[in-house]
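Apart from one protein chain that is not included, each protein chain of the complex appears where it belongs.
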Amino acid sequence: MTNTEVLLAIEDLTVSFDGFKAVDALNLYVNKYELRAVIGPNGAGKTTVLDLICGRTKATAGRIQFKEKDLTKLSEHQIVHLGVGRKFQTPSIYGNLTVFENLEISFPRGRTVLGSLVFRRTQDIRDRVREVAKEIFLDAHLDMEAELLSHGQKQWLEIGMLLIQEPELMMLDEPVAGMSVKEREQTAELLGRICRNRSVIVIEHDMEFVKSIAHKVTVMHQGKILAEGTMESVQENEKVIEVYLGH
Amino acid sequence: MGGYTFSELGSIFVMQGFSGLSLFCVYLLMALGLAIIFGQMGVINMAHGEFLTMGAYTTYFMSKLAVDHFPALVGIYFPFAIILGFLIAFGMGYLLEVLLIRHLYKRPLDTLLATWGVSLVLQQVFRSAFGAREVSATLPAWLLGSVKPTETIDIPLNGLFMMGLTLVLSLLVFIFLFRSRWGLKVRATTQNRVMSGGVGINTKKVDRMTFAVGCGIAGVAGAVFTTIASTGPTTGSLYIVDTFLVVVFGGAASLVGTVASAFSIAQAQSVLEFFLTSSIAKVLTLLTVITVIMARPEGLFTIRVRK
Amino acid sequence: MKKAAVDENRSKDGSWLLGLAVLSALIFIVMPLCFDIFRLNLVGKYLTYAFVAVGLVLCWGQGGILSLGQGVFFGLGGYCMAMFLKLEASDPKSTAIQSTPGIPDFMDWNQLTKLPWFWQPFHSLTFTLIAVVLVPSLFAFIIGVAMFKRRVGGVYFAIITQAVAAILTILIVGRQGLTGGINGITDLKTLHGWDIRTNGAKYVLYFINAGLLVASLLVSKYITSSKLGRLLLAMRDKEERVRFSGYDVSNFKVFIFCMAAGISALGGAMFTLQVGFMSPSFVGIVPSVEMVIFTAVGGRMSLLGAVYGTLLVNFGKTYFSESYPALWLLLMGGLFISVVMFFPNGLAGLYDQHLKKRVAAAGARFRAGRAAGLKTAPAGEPPGMEKTAATLPGGIPGKRTKGPKQPLETRP
Amino acid sequence: MTKGIGNTQKRFGNFIRGVVPAAILGALAAAYGADAKYPTAKVMTTGLAVTDNEVTVGILHSLTGTMAISETGSVEAEKLAIAQINESGGILGRKIKFIVEDGASDWPTFAEKARKLLVQDKVAAVMGCWTSASRKAVLPVFEKENGMLYYPTFYEGLEQSKNVIYTGQEATQQILAGLDWIAKEKKAKTFYLVGSDYIWPRTSMKIARKHIENVLHGTVVAEEFAPLGHTQFGSLINKIKLKKPDVVFAAVVGGSNVSWFKQLKAAGITADKQTLLTISVTEDEVLGIGGENLVGFYSSMKYFESLDNPNNKTFVPAFKKMWGPNSVIGDVTQAAYLGPWLWKLTVEKAGSFDVDKVAAASPGIELKTAPEGYVKLHENHHLWSKLRIGQWKADGQALVVYESGLIEPNPFPKGYQ
Partner (left out) sequence: MLEVKDLQVSYGQSEVIGNLAFEVGRNETLAIMGRNGMGKTTLMKALMGILRSRKGSVKLDGKDLTKMESYQRVAAGLAFVPQGRMIFSALTVQENIETGLETADSKTIPDDIFALFPVLHEMRKRKGGNLSGGQQQQLAIARALVSEPKVLILDEPTEGIQPSVIKDIARVLNEIRKTREISILVSEQVLSFTLAIADRLLVIDKGRFIHENRRDQVDAEKIKQYLSV
């Protein structure tokens, strides 16, 4: 890879909790328009890496370069403003708002106190909300209270809430958990579309799904990178087989 | 401080150190019960001060009983008053948990409001039962006066007693929490309520007992406080904010934190008071506590854990 | 479908405005007609507490920020006003008996010979009126920035506000040469030469107070129905999500906390004017908690409910303390407990549960009848059956659970 | 607990037995006497609650809250005085009826209730208030609505109003003679001043300091104020030990008082080693502090329950008969007892209930039956009274060791401000 293509560069990233190193001197580079899958056993530090990138957890040491800026010094909303979106493991949506309102509230306008006071629902917002809703297969449910959506639909909605902000890097923590086969297929297709003009990091357990989407796979174990490469090369890696893919 | 001999200054230093320690004991006694209730269970019990008052009135009542009817017992009633103070506060705490608190575990801030109401009710009950006047228990002679290790040093007996009791009580709480089966259940429940049920612990019963024990400890604190302060219907409200600050400052879930925080707040307060006026000392101490909480929102003694 | 939602929103606001009209009629017409000036003045006093309650609906109900120190802002507003009035009452002529005429009496008693610097600007009414709102808001801003930027929240914030109230009380009481101490600032007489103690003045002040309250309600309503209001609700339940949608959560909390403080301060200033003095007993913890209770009784999510709650509790307090002095604490305590236990949504919740459908149905019938005459009747559900009210979470910070309880743990 | 309840019942029984017959007698007397000599239209021209056989007064004290502790005694004394007045034929042939209002230890509530008493109930006079703060809160109300307040507490002075009669002592009456005595008796030169942090102790200490420095030519080694409700005096006590003053002059109030004396005793500061003069301890406070913690310390008051004079010999039993044998009578309680009596004498002198006339007639009123002895109302609406120093005994009573002559009230003392 050449330097110009790198969107996210993580170097020597370390975070320790009470002596326990959840992420240990990690180096990770994600290119523009790349879809990267991160896999690894529970407790390998996958979610913690996402937490570190999006500012939810502060690093003990190391740097996270995103578009020439060091994210470790920024707060969560600043990181979002730079173009990083994050979906949580369990879908985090506003249950008592409608799908429309969920998307609207995520629309990047009126983000300041004053802005939100004078915010009006204009036609361009309506159009954009519909557009995104269509993309995440929820255009028929715009007025449904989000609480009533199925688990998979909630996952989509959260992805939609990121999409509407047009981030350059999207991080998805287990996006297909709880989805039906058909929903998984749809999600795979959605991710394929999404990463056409942005980079995506996906944490997933479902190997088949990872295989179907990822350009490149990173395997994590005990806070470190165990292997990196194509799905095939990773699957043949001895160490990986030992800790993870044994079966 | 010219004009004083070295030994005089030394004595003052010793006595000042002792005042700081007494204050530490006061704070710790107040906070121990709350550290269990708030720290372990997350219940904000604004009526905690009233459980303290309960213990104090128990002592007063016992002392009156002894003075009026059994003068021979005046010298020895006090330990029994402490035990009875514990039992009464424990019983009332148990009742409160059953009637009120258990319905509110999911709404911690609402327990604050409801228990505030409880504290109002209890204050009025005290007032109706014991009158609005402040009362004072007649203390046994062995609790009055001071020991004089040197000519210039006076160490108050009640302070010593309080320290001894604080030590014993802290040890008991420690044993209760860390060395008993019961404590094991409490800690398991605090860590993971669902899983505790899954290994066979009756978490509701644990809650009830934990809350009651916390209240009982407040009762003991109240009984002990009769040696240094008065008892009135509103006595408890004097302590409540300080108590919460001690617990919050130390880090709600950590018993060691509570001890450390009681110690540092007491020392700060006591030293500042010696050099400044009491009011300013109090203001400065509170401000420091707030600033520290700002810097460490989870309190002094918390472990950074993975989210 | 979208159209229906818009209509629904509009009718939601419509029924709120109707509610406001009813409340206004009660305050502006019914109360003055029913009560003599003594009682009306009392009502006026209660209504000043309603400002605090409205502020609490904003920051507690909407924002999930429980402050147990709102009395601080009420008090600061009141003190600003009282300082101006005291300076006016302390002209050299009426204070000729003092060693230093022309300064407030309590300063003279405390051997001050010069007006302290921070009292100087309160000679100006314009400055005072600005300070009444600005000083408490600024104070709230400092607390808010300090706390919310550091993500201190929930119980911790509540306890810290109590500590702040305690600190301020100690300072006011302790620096009595500057503040009047525990006595407060008393014996206030005139506002720009206008005697505020006369019955006429009391009427005027009552109506000004009522007017300001309605204005505060309107402003608050605007805030809660703006995107900011929705964001507050959203961050109350899912703070992380809001943060990761690119919002600086602390800014919004600071804003709503300052708003609440400013509104409370207005109440404080009107209190000073109507009652004729200000004392540190409002800054303390007890009144602050009582004001939270007013809000809880009214319904923590309901702006109008806050006003009703305040009036109800205070009428109760006055009535019971006149009739059964020893009982009112018991009743008050009982009220706290029962509201929390049985009516977590307060009066507003009761209204929603029992009366609303009927009122809404009646409204719908009325409108339907009227609309039928014009063209087709508006279709769909009755306008009062808004979904927001029904799905608003009951308590903080946990939300009302639906169906089976969610398991507490999540996967690690 | 049972004992307390029993007490209340007995008290109430006594009250019924005492008051009911008196009321009937009073009413009878009124039915015959009032119209003839004092027609209502003549004795009252301002719309007060005065009928042909009744006149209404208000009692305004804290029945709840922190101040209830102190104010209960005053309410009891005022009720006793009213019952006795009614028993002896009432006032201008009219029986006194009273309305009790609760100030709830909250100053705005005092103002609200004062306004209610004056505006709604139109009471002819109000016996009430205890703290300066509550008085300051109601003062504008009384001046605005033109009411009459009988205020019982010793206080800081610096006030004088047409609408208030101060039956307690102002600061100079309580402090100066006391300091003179202790300076002379104990050859005291150095003083340590300690008070609660609010206006009365601060003003009192200010006056004390001026007197010590300018008149007694002594030294004030330190002046300390603890926040109200303070319970930890360890550091302060150490400071006293360090300074070793000849006299500790104290004005600590409320619950703090108890902690203060208990901790003094515990730290070994007892009367045999340290002279202490307080202006804030009466028999009421001793009940809370415990006599054993105070033995040998001095209080500067105008009245002690143990006072040996004929008036007091009848007053104390009457009080105990009405309120139970365990009740105690402190300085303020006695001063509160004077209120209704002074008012009765004044009304009878003026021949009218009208506030203006009562205010005008007040100066010069003499009450010879006061438990504290002879008192006289000054033009400034304060009382001439004596100062007494009591030394506390373990049983909670004081031994009066010094008594001054009648002292003129001087609420605005020149040279002390």
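Letters are used for the chains, namely A, B, C and D, taken in the order the chains are written, and counting of residues starts over at 1 for each.
Heads up, the rule we're going with is that a contact is a pair of C-beta atoms (placed from the backbone, for glycine too) under 8 Å apart; a residue touches a chain by one contact, two chains touch by 3 or more.
Quick caveat: nothing in here was measured; it's all calculated off a predicted structure.
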item	value
Touch criterion as defined above, residue of B:S7, B:T150, B:Q191 or B:T291 at the omitted chain	B:Q191
Those residues of subunit B which, in the complete complex, touch the missing chain	181, 184-185, 187-188, 191-192, 194-204
Touch residues of subunit A, complete complex, unshown partner	20, 41-43, 147-148, 150-151, 177-181, 184-185, 205-206, 208-209, 212, 242-243, 246-247
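Following the convention adopted for this analysis, only the chains that are shown with their structure count from here on.
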item	value
Pair of chains joined by more contacts [C-beta pairs], B-D or A-C	B-D
Most widely separated chain from subunit A, with each centre as the mean of CA atoms	D
Innermost chain by mean C-alpha position	C
Subunit B and subunit C: spacing of chain centres that average the CA atoms, whole Å	34
Rounded Å distance, subunit C centre to subunit D centre (Cα mean)	39
Residues within subunit B bordering two or more other chains	124, 127, 277, 279, 282
Sequence positions of subunit A contacting 2 or more other chains	56
Footprint of subunit C on subunit A - complex, ascending	42-43, 54, 56, 75-77, 80-81, 85-86, 88-90, 92-98, 100-101, 105-106, 108, 110-113, 116-119, 126, 142-143, 145, 147, 161, 165
For the subunit C and subunit B complex, residues of the former touching the latter	66, 68, 146-147, 150-152, 154-156, 158-160, 162-164, 166-167, 170-171, 173-174, 285-286, 289, 292-293, 296, 326-327, 329-330, 332-337, 339-341, 344, 394-398, 401, 407-409
Subunit C residues touching subunit D - in the complex, by the definition given at the top	38, 41-42, 45, 97, 99, 105-106, 108-111, 170, 173-174, 176, 181-184, 186-189, 197, 275-277, 279, 281-282, 318, 321-322, 325-326, 328-329
